[in-house]
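The structure appears right after this line, and notes come after that.
Missing here is one protein chain; the remaining ones are kept as they sit in the complex.
Right, chain A next:
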């Protein structure tokens, strides 16, 4: 109680809530303390604004938390895009619209929605139509600087958000791999209380029984079997890498038709739809020791495929388009628009083919296949891929997040309907929390870092087009900062800013030192974690030793007590008893006291780990 009084109001509320006692007792504690309280209105307001809460609950109730994690991820991405749209629209587009955009004389024909060219090419959708002037009314507003800084700040914010959510997720979900532990407890404590659908519960019970009886039998592989498995793995890896490289080459070849037809976005999206199906097929032939490694392999191969394709495309844009076209940034923006759009069509097709068709096949034609499960890993990778497109496109087409927003919004409903109509709850419970961590990690590396380096390369090394866009007439985009700094240097009051720019931002020694310091910090932390690991081992050993001590002492106690009872009985027989039961019990306890100290000491000396058994002295 006294501890509670000392706390602040907020902490006190938390402390009371944290007590694992019944409601009435909590109420009592609170009455005793009797204090003023802050109302938690903000939290409840946030709760009521939560998007799709009912739908998410329904999905979680039927399919469990691993499928739910896909939808939560989708929602998270949607919020992310709303945020980036607000930033871009607010700082780049609105000033331009206020200023009055250059009127376009191309009429809208409808086909542009598909190609992203024509009418759209002269709208604020793309880089090309942004002006390089400084607005004078109502306030002075330099379009060049605002364009540069908005994109830069947006990228930095993205990076911070991603690193933050990644580290949080790691902190909560990262489990030190313990090779000795079997998965029995994981299965038992992994029961999903969110699942409330009767049928789903029954199915989960069946699955759990299978995995439990599996986990009860341990299997050992012979060397030849191991070799065979290794061979199959190697073959599948070679084959899937070959496929990815082949796709990359195909895209590279097709890129020459990029400007005239819709072939490239079509083929790229087709690859993204079909090749993963092959990968899933390979997976059927391979034997994995755990489901986790199976999923990781699948995810790894898919990531490789997407990286190859995106790499080839970026190479084409940076090297070929940038050299040969006027207004090349808008061209790249259009290409990205088409990719985003086609990706959306193919995601819808994917739901239709991947889920609807296999449902029809599973229930009507090949009954042994059964109703399909929702493939969380593949679907999340699709989301990550489309988000990467949006990130790369942010420089070339600042309003691309709008597309992404609409796309994600519609996708949520399509996936929901498809899931409920076509799929069954997952047969084996995947480790949802860990999967979530992996997804965010993948989103950050390689995809976000890749997109970031593409944008950074464009701003640092490529020369912007001469006829259009905010950076027309400059050598490279970064020159904006250089000339701005020259202006700043002339102002009396802000010399320091120019000095910082000259001596820190542009200096290599500064970055060298920063890198060095970061490396040292990483090394120190690594050492600390190694030390902790050792300590954990020692402490575990200590607990075991103490347990042994405890059981030994209990044994001794029992023996002593029984011999004592015998003695008492004998005495009782001799003189017909006055001693009440309470007295005899008390006497027994007292007499045990002097017994143990002599006994365990000798035992402790015999034990090999006597060093860790130290604290037993306190127990005596």
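The working rule: contacts are C-beta pairs under 8 Å (C-beta built on N, C-alpha and C of every residue); 3 or more make two chains touch, one makes a residue touch a chain; residues count from 1.
Please note the rule applied: contacts and distances are computed from a predicted model.
Student: When one chain of this assembly is omitted, its UniProt record names it as which of these: "BOS complex subunit TMEM147", "Mediator of RNA polymerase II transcription subunit 4", "EF-hand domain-containing protein" or "NADH-ubiquinone oxidoreductase chain 1"?
Tutor: From the listed options "BOS complex subunit TMEM147", "Mediator of RNA polymerase II transcription subunit 4", "EF-hand domain-containing protein" or "NADH-ubiquinone oxidoreductase chain 1", the omitted chain resolves to "EF-hand domain-containing protein".
Student: Which one touches the absent chain: A:168, A:209 or A:566?
Tutor: Of the listed residues, the one touching the omitted chain is A:209.
Student: Among A:172, A:225 or A:323, which residue is in touch with the absent chain?
Tutor: The single option touching the absent chain is A:172.
Student: For chain A, which positions touch the chain that isn't shown here?
Tutor: 13, 16-18, 20, 22-24, 26-27, 30, 37, 39-41, 43-44, 47-48, 57, 60, 64-65, 172-176, 178, 180-182, 184-186, 188-194, 196-198, 201-202, 205-206, 208-209, 212-213, 215-217, 429, 431-434, 540, 543-544, 546-548, 550-551
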